[in-house]
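Sending over a structure as structure tokens; questions will come in a sec.
The excerpt is restricted to a subset of chains, each kept in its original location.
Every chain is named by a letter (A and B) in the order it is written, and numbering of its residues begins at 1.
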């Protein structure tokens, strides 16, 4: 086996990233080495690439390898590893838990007290090889093509947010037409939501939302979302609202559009931490409001995988671009310059996995 | 308005029933009078018609009017009625609650301590008119045709059993290919179950199950259901098992086919109350076992109605027969003589509502 690999490194505390040849790392008895087949871009990667205020405060050490949505083949497994074995095709959970805090011991390891994030707190997946502890390795169904295996992690965000309580027979509002919002539309549709609203600002993305199964597209530049939703729900408001925009105004509209006793998920990240929030409305609403971070390990992964492999859910309309990993700069520029024309971009270290049209 | 109506009456403690002209009853301040558009046959009606051992012990007084699955128009509403008004098209919940026992006061009125059953404990729906207390009146979505509005009650059994916990991403086994089992297949499919097994004995009904969305049909005369299910679930067994056959052997197979920590619903009624049951297997399984009786009032009705009106669920393959109410004898004979060729039979007091091909 090779001793070195190519990896996209954040080499300095500033804009950009560069491809470097570095040693393939060793593994501990409870770790696995993965040969990457595909890795996809997330907004977080863009923040780090652009080196915005968040990245400056969040990233502790450079140099390191970025990227965290990925799939590949296990090529080496430590001596006490039992969950996967060499030859298995795996994806990885981005949230690396400590396994000994209270959350890790009570089924909430996705919000571990000592959480490490792949591609943020340790070397990530925009590389030819990746080392992770066994506990975050997820054995894939190989009937699913690589570009979809790679996006299971963000799809898992959408599944976790949408299905934290069941949606069957319910009216569901998704605020925000980014990739997670578009995924959420498909998840709600596949799992029995009977009235699905999607809000957004861009016709290209809203049109993908329609393909994913939204019953009603609301272009918030042209329509009053609260009014549209109330009119369509006997004036009650929607059973479920998923806030996936991170926009203050959208959040406030979402609370206004929630029926009393409904369910609301906070998933979008706001520019500032302190956001003017209608707390009295929340009190009188009497509903349930969730903070959504990561995915259940691994309940969400089973749902994601089963929805994909059973073909109940088709997320291909959201995967808009496939490129070689070497085209990373172009990929980042697309995300930065024309975000409204981009769904998910998947990068391939070895283009033989870039199976155009395979799905 | 007319003073009398035709009604199918159980006139004596013995086999059969007869159509009689009787007075249209008065209503109390909290009751409504409904002009029936359609009423469907249930196995319970057949037991009463045939006057089997169960019926002999269960039916307290004759004469009375049978039938309980129904839809029609409110033609009179009592002075304190607010839930519906004259002109509304309604269906009715069969479980008439007392409204003052602990269950009624804590969201479980479907298992009221003093439950009365429509068409069993009081005059039912195979008639031109029906009186019920406001509390069981459900205002219908009139975009749904009458024969489907009528079968919302048994469809509600299937929805309640299937969705008492969410099924998205799960493997679901339905034991028994009667109408409720066939409905359950469709419900599971519409609400995101990713692997659906249906067991049965009759090709005609199993074929309807396939149309409803079953991934795998198991003819238990030809195949070992437990083996088929285990083979398809990595040897674990299924996440969810719905026992809708009332057959001892099927129930025992179902427990054997349930994965540890899974979910099981007892819905089928057994010939004898005391059934040899693998209780130690239940203990070691560590799962959740529900008794399923009726439907949640009215969470289940919302789900039923929304699934039908959104067209997410199409149950028309199960509705095999539509007839005038005057053909009741033929309908009962079909249920008794060729049950395996019958899904749901809907009867119409006024044939103008018998809209063939409308759905």
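Everything that follows uses one rule, which is that a residue touches a chain if its C-beta (ideal position, glycine included) is under 8 Å from a C-beta of that chain, and two chains touch if they have at least 3 such contacts.
Note that the structure is a prediction, hence the values are computed from the model and not measured.
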Per this structure file, total copies of the shared sequence (2 shown): 4
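Everything below uses one rule, namely that only the chains that are shown with their structure count from here on.
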Chain centre separation (chain A, chain B; CA means) in Å: 41
Residues of chain B touching chain A in the complex: 163, 166, 168-170, 190-192, 194-195, 215, 302-304, 306-307, 309-310, 312
